[in-house]
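Take a look at this one; I'll ask things after.
Missing here: one protein chain of the complex. Every other protein chain is in place.
Up next is chain A:
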Amino acid sequence: MASHRTSADSRSSTRSSQGRQHHHDPAPPATGPSKLELMQKVFSPFNHKKSDSTRILSDLAPVIMTPRMMNSAAEVSSRPRHSLANPTLARSAMDFATFGRTPFRFGLGSRRITSGELQVVEATEELLDAEVPEPEGVAADVSLLRGFKATIPSADQSRSRRRQMRNVDTPKLGLKKHGMSARGLLTEEEDHDNQSVASEEDMVVIPHQKKKRGRESLSTAKRLGKEELTRQVSEILRDKENLHVRRSLVNGEITEITHKIRALDDVRQKLEQDLLKLQEDELELDDELEGVKERMRFEEAISSQHPELNSSLHLPPSSRRRKGPAFLPSEHSELPPGVAFMTLESHTTPITALDFSEPYGTLVSASEEDAQPRVWDLLAGVEIGRLRGHIGAVKCLQVEDHVCLTGGEDGNVRLWDLRRVEDDEEYKRREMDSIPEVILEEDENTDDGELVERPNGIRDGASESKEPEGPCARVLEGHSRGVTALYFEDECLVTGASDKTLRQWDLTTGQCVMTMDILWAISHPASSSTFGDPYNMSSSFHAPNPAASSAYAMYDDFVGGVQFWGYGLVSGSGDGAVRMWDMRTGQAHRTLLGHTGPVTCLQFDEMHIATGSLDKTLRLWDLRTGGIVETMQLDHPVTSLQFDTRKIVAACGDNGAKIFNRTTSQQSVLLTNGHTKPVERLRYMDKYLVTGGRDATVKIWSL
C-alpha cells in the first residue's frame, strides 16, 4: 500500500483509490457533489466547520469516515488557535495519528488511563488560555533549569570530592574514639585483635616508630597534579556561580513572602473592622430588645387599664430613656442617610432650645429673645402654633407626648398641653378677624380656655397669675433668676436656674418639693467624694472661661444640664463640676471635677455620664466609679449632646452635628443641606435627628 508516501494528496488519493474500488462502483463521479451535499446535510450537526481535508475525506470514504471520526476531525479543525506553517497537513496527520494510536492505547501497551492523566490532559485547555507574560524579576535572571542545576544535591558533590582529594593516608590515629569520648559518649574498645595482650614492652616500642616519621606537613605526602588542580579551579568557579544562583532564588522567595504577608495583613485589618461592625450591631440589638420589652409592658398596661382613667398627663414611658427603634413612617427608610430633608424656618434669632414628642410628631422650638416658642407639625413640616405666656426668652424645654414644659428667663416654668395649641390658633385667627379693637376680652374667652395676647402688648398681670388658660396648663414660680435647664419624668420635675439652685417640683400639685443649693454644696463639699482634678474652688466661677470662644463671652447660665432617674440626680454647672445628688436628702454626694469651663449639656444612662462644656471638651464619665472614661478634645465649645451605646451626637461649633461612633472611634459630620451657622441644639430618636442652629432654622435629618 501507499504507506511510504507522506503528502496529504497521496494519502487522500490512496483512500480514494481504495474507496472507489470497493465501495463506490455503482456511483459515478458525476454525482460526487450531490453526495457531498447529502453528506454535509447528514453530518452537519456534527461539524462546526468543514475544512478542506475533512471534506475530501468525507466525500471519498464515508464508511471509514464515521461520524465519530468526523467529529474529532472537525474538532481539531475548529480550534485553529495557532497559525501553523502547514495547518491542513498537521490536522490530517492528527486524524491518522489518533487512529493509529488506538492499538497502542488499548492493545499493545498495558497502560491504564488514570484519573491523573485525564486531569492533566483536560487541564491543558485552560492553561493554554492563560496569558503568558514576559518573564521579569527572578524569572528573567535565573531560569528554572539553571536553578535546578544549582540546587540539586549532586551540585554539591564536587565540593565533597575535592575535599576527599585532600585526604591523606595516615596511620590510625583513633580520632573517632577521641571525638566520641569528648562528647561524653561511650567508646567501644576497638581493635584488640591487632594488639596482642602480651606485654607492655610491645606497647612502648610503637611511639618510637611514630617519631621516626618526622615532623613533615601532611600536604607533602600528596601530589595532586596540574590537571586535577585546574579541574578543581573550574569546579570552584562553577560552584560559586551556583551559589550566586541560589542566593538570587532565595531573595526572590523573600520578596514574594513579604508581599504575601502584606496581603494577609490587609485581610486581617478588614476582618478586624468587620468585628467592630458586629460589635456595634450587637449593641443596637441589645437596645432594640430593651425597647421591645418596654413596649410590651406599655401595651399590656394600656390594654389592662380603664380607658377613662388618668389625667391629661398620662404618658408612655419617658422618651428620654426609651431605647430601640421608634415608630416611623415607611417612607423614612427611603431617605438617604446624613441628609437634612426638612427645614423649618420661622424663627429670626438663634435657636436656644428644641424638643419633639416623637419622630414625625410635634416639635417645639425656642429662640433667643423670643418669648414664644413655636410648635410645629413634623409630618407636614408646618408651624401649628405658638406658646404664649413667657415674658423673657425661653432657655430650655422638654416635650413628652403632648406635654411640654418650658423654662424661661423670667424664672418661671410653664406647663403646656400641646393638643390645645391648634384650637388656640384657630380661635385666635377667628378672633382677630371679628374684633379688631383693643378690649379686655378675657371674660368671653375663659370658657374656651384661651389666652389672648392683646395686640398692644399690655398685659394684665393679675389675670395672668390668677388663671393661666389656653395651652398653658400651669405656671411654676419659684426661681429668682432664669431657668436654664429642666428635666421631667412622670410627675416629677427638676429645674436648674441661674440663682444657683436646683428645685424639684411635683407636677400634679404644682408645688416645689425641694430646693437644692449648689452654692452650699460648693462650700461644703463632701470630703470623700470629689473626683477628677481638684482645683481652686474659690476662683470666680461667674467669669466665663477665657478659653471659651467669643460667642459665649456673655454666657452665665449657671446650670447647664440636669437629668434624674429615680432619686438620683445629676447636674452640670457653670463651675465646671458635675454633681450627683440624692433627691431624698437633697445633698450632693459626689462631685466630678474635670471640666475647666461651664458645663453646657449633660446626659446619663445606666453606665456613663456624658457632658459637654465650653472648655471645648466632651467627657465621658463612669456612672458607678465617677472616673473619666474618655475625653474628647474638640475645636469649639460643645453646646448640646445626646448619646447611646453606639454613638454620641454633639453640637460642637461646626455647621453640622458631629457623630462619634463609640465602637469604631470614627467621627462624621452632617453637612449636606445643613446649617449655615453653628448648630446650637440637637435631639434625636432612633434614625430621626432634629438640629437647631444659630441661623435660626431647624433641620430634620435621617441618620
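In this section, a residue touches a chain if its C-beta (ideal position, glycine included) is under 8 Å from a C-beta of that chain, and two chains touch if they have at least 3 such contacts; residues count from 1.
Everything that follows uses one rule, which is that contacts and distances are computed from a predicted model.
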From "Angiotensin-converting enzyme 2", "Regulator of G protein signaling 9a", "Mitochondrial fission 1 protein" or "AP complex subunit sigma", the hidden chain's UniProt protein name: "Mitochondrial fission 1 protein"
Listed residues A:133, A:171, A:336 or A:566, member touching the removed chain: A:133
Contact set of chain A toward the excluded chain (per top definition): 1-3, 6, 11, 14-15, 18, 21-22, 63-64, 76, 81-82, 84, 90, 93-94, 96-101, 103-104, 111, 114, 116-117, 119-121, 123-124, 127-128, 130-140, 143-148, 151-154, 249, 253, 257
